[in-house]
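The structure's right below; bear with me while I get my questions together.
A single protein chain has been removed from this complex, and every other one stays in its place.
This part shows chain A:
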Amino acid sequence: MAVLWIAVLLAALTLGGFFAGRMRALQTAGGDPRLLHSLPSYSGTLVAMATLLPALILYVLVVVFRADPVLQIVVTVVGALIGLALSLRLIARDFRARNAVEAGIKGLLIAAASLAILTTIGIVLSLVFNTIEFFRLYPITKFFFGTEWTPSFGGGSELGILPLLWGTLYISFIALAVAVPIGLFAAIYLSEYATRSVRGVVKPLLEVLAGIPTIVYGLFALLTVGPFLLSIFGPAGPTAAFADGGWMHAGTAVMTAGLVMGIMLIPFVSSLSDDIINAVPQSLRDGSYGLGATKSETIKQVVLPAALPGIVGAVLLAASRAIGETMIVVLGAGAAARLSMNPFEAMTTVTAKIVSQLTGDADFASPEALVAFSLGMTLFILTLGLNIFALYIVRKYREQYE
């Protein structure tokens, strides 16, 4: 195990470097720390950092270039020793070890903050390269305008995104149709009518819904809501008389996934709208009451219009959540790609197909697997666009009253 050896050796060298640096600093001051510019432990830390950092960078390099284990150990240890020797020479009575250490720590902080940029770059690169690879194998126009989705790993697949986008939007629409009215009215009641104690109980209760993992909602859709809807709208249900054989043929359907997703989004919509309604200045309400309006008239004619841009932003954020949601649709919406208006029919979504194309023993070089990356790219751009737009609206609205 080269890793273990390197870890042990580096730890020993770093620790040794710390004490060597400390001792050297004290030595140059003749044993009197008051004569030093920085505390002796700063000198120690500097040497330790100078030992560890180059070694770690070298280690990453040798791992990336897949050097053999012995070379890995030699290169990292030599790097550490060079760093140790050079930094030890720097230590002197007037050397500003603290400033150097602080500059080093600041560098580390910047590196940690830059990880967010690196992650985004990683996402974009992993999507872009594989998407380009996919479009080399499959025509781009057929992907964006094709109405057929019939992947087969044997070849001759039709990989049109339209049926998947339709399923995604249809399910999201149903989810929003459930979540927006319930969430919005709950937010209005909580911020305008509820007493402090009611609010203190109800708000956390609703937020429990947001803390439940999506796999739970997925299972709820598959095993509870699906069969329940089937018993009403299926061939054996009371509505079967209206349509021959009922509207619904299996528990997994657009309606199943949409309803459950709507439940999941209620707290999301309500807490965002709550914040926005609370941000409307009290003076607007007082003005309206002063003119003789009732509370509900004030809300309908003053508060809501003032909060409207923010609420639109909240709805858009919820929509972006719904579009990107995976587990509920994987379990609740079905697997068949279909362009249909019937909400009780099984349809599938972009996210569900990303999962099905990338799990299993697929060959990653085939268009059937690579299509998942272009689906991911579409999803990424769609949700990112919605988010940026929504945040822009919310921010613009907030500035209005500040």
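Operating definition for what follows: a residue touches a chain if its C-beta (ideal position, glycine included) is under 8 Å from a C-beta of that chain, and two chains touch if they have at least 3 such contacts; residues count from 1.
Here, contacts and distances are computed from a predicted model.
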item: Chain not present in the shown complex, as UniProt names it (candidates "Phosphonate ABC transporter ATP-binding protein", "Phosphate transport system permease protein PstA", "Bifunctional protein PyrR" or "4Fe-4S ferredoxin-type domain-containing protein"); value: "Phosphate transport system permease protein PstA"
item: Of A:Ser41, A:Ser157 or A:Thr326, the residue in touch with the unshown chain; value: A:Thr326
item: Touch with the omitted chain, as defined above, among A:Leu86, A:Ile212 or A:Leu308; value: A:Ile212
item: Touching residues on chain A - with respect to the absent chain; value: 98, 102, 105-106, 108-110, 112-117, 119-120, 122-123, 126-127, 129-130, 181-186, 188-190, 192-193, 202, 205-206, 208-209, 211-220, 222-224, 263, 266-267, 270, 294-297, 299-300, 317, 320, 323-327, 330-331, 351, 354-355, 358-360, 364, 372-373, 376, 379-380, 383-384, 387-388, 391
